[in-house]
Each structure stands twice: as structure tokens, then as C-alpha cells.
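A single protein chain has been omitted from the complex, and every remaining protein chain is retained in its original position.
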Amino acid sequence: MLAKDIIKPENLVYQKTKLMTDNVLSYCPGCGHGTAHRITMEVLEEMGIGEETIGVAPVGCSVLAYEFMNIDMQQAAHGRAPAVATGIKRCYPEKFVFTYQGDGDLAAIGTAETIHACNRGENITIIFVNNGIYGMTGGQMAPTTLPGMRSSTSPYGRDVDMMGNPLKMTELVAQLPGTSFVSRQAVHTPKHVRKAKKAIRQAFELQKQKKGTTFVEIVSNCNSGWKMTPVQANKWMEENMFPFYPLGDIKVPE
Amino acid sequence: MARELKLMKGNEAIAEAAIRAGADAYFGYPITPQSEVIEYLMAEKPHERTGKVVLQAESEVAAINMVYGAAGAGKRVWTSSSSPGISLKQEGISYIAGAELPCVILNVVRGGPGLGTIQPSQADYFQSVKGGGHGDYRLIVLAPSSVQEMADYVVDAFDLAFKYRNPVLILSDGVIGQMMEKVYLIEQRPRLTDEEIKQRYAWATTGKKDGTERRVITSLALKADEMEAHNIHLQKKYAEIEANEVRFEEFQCDDAEYVFVAYGSSARVCQKAVQLARSKGIKAGLLRLITLFPFPKAEIGRLTGQVKGMLAVEMSSGQMIEDVKLAVNGRIKAEHFGRFGGNIPTPDEVVNALETQIIGG
Partner (left out) sequence: MTEEIIIAGFGGQGVLSMGKILAYSGIMQDQEVSWMPSYGPEMRGGTANVTVIVSDERISSPILNQFDTAIILNQQSMDKFEEAVKPGGVLLYDPNGITRHPSRTDIRIFQIEGAKKAADLGNTKIFNMIVLGAYLQIKPIVKLENVVLGLKKSLPTRYHNLIPMNENAIQEGMKNVTAYQPA
């Protein structure tokens, strides 16, 4: 049987969401970004809100998110995505607006924008991919790099006396009255993907109800930056990242 | 049509005029000497009057990025600050210029560098007309010299911003921002509806409709050839702006033998200096610049065939003089006179400088 005989609508068992473009992902094999992109777009498609959504891409590995997410997108200056999203949402309160940011973008250079957008309770969804390292620039230390963890700017391991402790932004924004839903998830196994997607869905549902800022962290790997194989990286993530960044909902609406 | 007459500060007049011009949003952060802008807007409740959004951001950096977001979605949006705050906005302004978004930025200039002084200054000329942030870009720069022009130019600024999809900077200063004068206000113009924005601005991210191409607002082009092509496109646009949008005003230039070149509050001082000089028998005139970019090179060139010398009067240690000298191109004497650090030249000082640096110099 030839492939063309098999590829027919009636034989279809899985289809990529229309809200992902056909562009080849620029991410390293084994990286969690592709999955995080896909489940976000699937949620928009399932909710039927792709046409009403404007996404904001960060600076970092996912700077080109707009090449892959098949919706209207804006690319923001480093760390400023929550401010850009605020500008859009305030002018279009009925549209859906989200940011997709990495740990350098959200937790270092953009700390102020993140905290203040959450504190104002902007009706936006923030998707925060935390892999504990600066992937795009070549594996430098991130604010979320674990104590003792090596990076190109902490080559002997993160010395917290010298470099400070990792910043738990997700716990931090959960303290703010402006956030309604704050959750930490992962996407390295099917079970985790399902849970993460459920959390993203809840985030957008709450945005629809104008409940304030919704915030979903995805703890992810960076096998390139961590200098590991994808399998090793996932194992290392489970053993080291999850104890420090425990998964689960941190704040849910009453 | 009879326009409403009010006595207002420059900062208040521009805020009111922006509401009437149909602006959709303002994002700002207080800083002296321009805090009256956001104070006025908050007191006026434009969200009730016209639906205009007004938000006090957590910083100038956040404010300009809110502008980016709203502008990228096709809204008429503006921000304001004063020198140190404008420096903070430069990253965002560079992105806005790169992404070709329309917006209006008001700088009520104070003395610098650093925290400087809150007194008026014109020392942000280079920053305003030569780019300001990183990369090869230009802003359209309008320089009001009265409260009326604060109100008028914000209307023009929005039109120019959308005509060229380019940020427009209104370069004011502490004098124009703080003083009160008569101002005639335009009638309220309606804001565009979301549907009108969608129809008019095909580039705006208002939500991708099924079967249409998605819109992307970005200033990123990783490939050198793409980035070069984008830069060539931008330069063409700037050349078009230079060809079409030069604006200036002449005051007693017809028979002038000497001309002051000035903008903003310096131009007001120079107007008095012209009267003073003429009372002393010196045939002086004033070329008041309205656009600083585009710079009126041709007009200065033309005047070099008529006058014996030019004095560039600025509240800086000499910035605009560089552009004046380029336009004069050595044909006549052109010198700078300035007071700075928050000081304002007096008409006497200006006439004295003309006598010593140009006529007797």
C-alpha cells in the first residue's frame, strides 16, 4: 500500500492544530517549547478563539514564536511582553491576549513588567517557560538557575552567596491580588502535557471571565544549554528542577 | 467654526487636544515638568468622555511598551515624559520605529545630563533628531513654541504618524509645558471603531480571520539581507518625509541681513530679540523651525543667498548648530548661542550675541 492511499481524511487519527503554521520549529530536538506552543494553540482552537487572540512573543529562544503560532502576534522588546500585552488588552478588552516568555525575559529583565501587570490584574494570560538557563545566547545563568547548577556564566556552579538565589516568580506572583490562577506544569511526558494543557485552558477560560491575570509556568528542559541528551535532560529536570519548582496549582479561584 | 477658547498650560492643552483628536490611549509615568499631562487626563476621565484609555504605568519603559502594543493593534496611542524618562523609553522607541508603528511621544525637555534639573532645556535635540535609540531610524520631530501649538501639533502628529507609520516626537520644553496661554480647541473628533481600524490598517494585529494571513508586528529580521532591505525601505520613507513634510515659520526675514535660527521657547525669546535688534537698527529676522526632522535644509540654503550671518539660539551647548552649519555649508557665518542647564537666554543676551559673534565677530 502506498502512502497516498493511506493519507485520507477517514484514516485520520491525529491532526496538527490549524493554529500552528507549517514552518519548521527552530527549537533544538528534545526542547519543550514546541509542545508548549502546540498545546497553547490547541487550547485556542478548541475554545474557538484563535481569531480573537493576539499573542506576544518575547526575546529569547521563543522570539520567533510568531513564525509558528498561526495567529496575530507582536514581538516585544526583552522583558516587556506584559507591558505590550497590557497596551493591547486595555484597548481591546474583549480580545484574548497572552504573552509567551522565558525565564530571562520574565524573571530577570522583565521582572517589573511581570509583577506590575499581575498586580494590576491585567486580564491577560502569561505562559512562562522556565528551563533554568539562557538557551538562545548560549547557556548563561538565568535567575531561575538552580543553586550549584553550571552554566557558561556560573562555570563552577551557581554560588548563591555570590550570585544570589533562584527566583521563584510563580510563587511570587501568586501573592498578588491581581492574579486569579497561578499554576506550574511540565510537558515532558504525555501525562504532564495533558495537565499542562488543562491548566492553559483554565487560564484562558478565566481570561474570558475577566478574572484578572492568569499565569502558567512550564518547567522545561534545555538539553543544549544543560549539555545533556534530551533523555538525560528530562531525567535531570525531574530529579533537580521539580523538587525546587514543585508542579501543581499554586493559586486557584475561590 | 468657532473653536472653544481656554486658558491652559501647555501640558494641559496637549492632553485635552489629544482627547479631542480621537486618541484611543495614553500610557505614561509622572515626571516634572510634564506630570500635568497625566494628571489632567486622569481628572478629565476620557474613558467616560470618549472611551480613551489612560493608564499610569509602572515606569517609562513599561509605558512605551504599552504604546507599542496598542499601536501594533492599530490604535491612536501616545505617551509623554521628560528627558530622563525619554531616555528610558529609547529602547521602545527604537522597536516602534523598526516595527513601523504609528504613535506620538511628547518630550517636555528639562536640563541634563543625568537627573539634571527640572528647569527647561533643549539639550535633547541630538537624541530627538538623530535617532535616540539603537539602529538607523528617524522620528518625525515637531517643535511647538506656544500652548496653542501644543494643542495643534498633537493633532498633526497623529496624522503624520499614521501617514508614514512612524513615531512622531513632539519636542517641547519646560517653558511651553508649564506656561498658560490662550488656546483654541478643536471640536471632538470621533475615535475610530474597531471595525474601522480593521478595515483601514491591514497591518494591525486585531485578530487573524480564518483564511487570511496572520499579522505580525516585529522589528526582527535575522538575515542580513532581509535587515538591509528593511533599512533601505525605512530610508526611502525618511527621504519621502524630508521631501514632503518640512515646516517652518519666518518672522521678519524678508529684508533681514541677519537671521536667528531657533525652535520652541528659544524661538519665542528670539522673536523678542528681533524686535530689540530692529529697534537698534539691526535688520534681524527669525527662522523658526517647526519640524526638526525633517530639517529645513533648503530654506537655510536659500537664506544664505540673502543674509550675512545666522545665529542658532538653543537652550543647549550647541546641538542644532551642527545641522545649521551643514545646511549653510560655509557660505556665510553661522554660530551658536545658548544658555543651558535650565537657564533661558534673555532677548538682550541674544541680541548681544548677534552683535559680538556675528556682526562684529
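Each chain carries a letter (A and B) given by its place in the written order, and its residues are counted from 1.
We take it that a contact is a pair of C-beta atoms (placed from the backbone, for glycine too) under 8 Å apart; a residue touches a chain by one contact, two chains touch by 3 or more.
Note that the structure is predicted; figures quoted are calculated from it, not measured.
Q: Taking the whole complex into account, name the chains on display that the unshown chain touches.
A: B
Q: Please identify which residue in B:101, B:161, B:175 or B:282 touches the non-displayed chain.
A: The missing chain is touched by B:175.
Q: Write down which of B:65, B:79, B:94 or B:119 is the residue touching the left-out chain.
A: B:119
Q: Touching the absent chain in the whole complex: find that residue among B:230, B:247, B:272 or B:333.
A: B:272
Q: Of the residues in chain B, which ones touch the absent chain?
A: For chain B, the residues touching the absent chain are 5, 7, 32-33, 118-119, 174-175, 178-182, 265, 268-269, 271-272, 275, 344, 346-348.
We take it that only the chains that are shown with their structure count from here on.
Q: Report the inter-centroid distance (CA atoms only) between chain A and chain B in whole Å.
A: Chain A and chain B have C-alpha centres separated by 39 Å.
Q: Using the touch rule from the top, collect the residues of chain B that touch chain A in their complex.
A: Against chain A, chain B makes touches at 24-25, 27, 53, 55, 57-59, 61-63, 65-73, 75, 77, 91-92, 95, 99, 194, 205-210, 214-220.
Q: What residues of chain A sit close enough to touch chain B in their complex?
A: So the residues of chain A touching chain B come out as 21, 50-54, 56-57, 63-64, 66, 70-77, 80, 83-92, 95, 112-113, 116.
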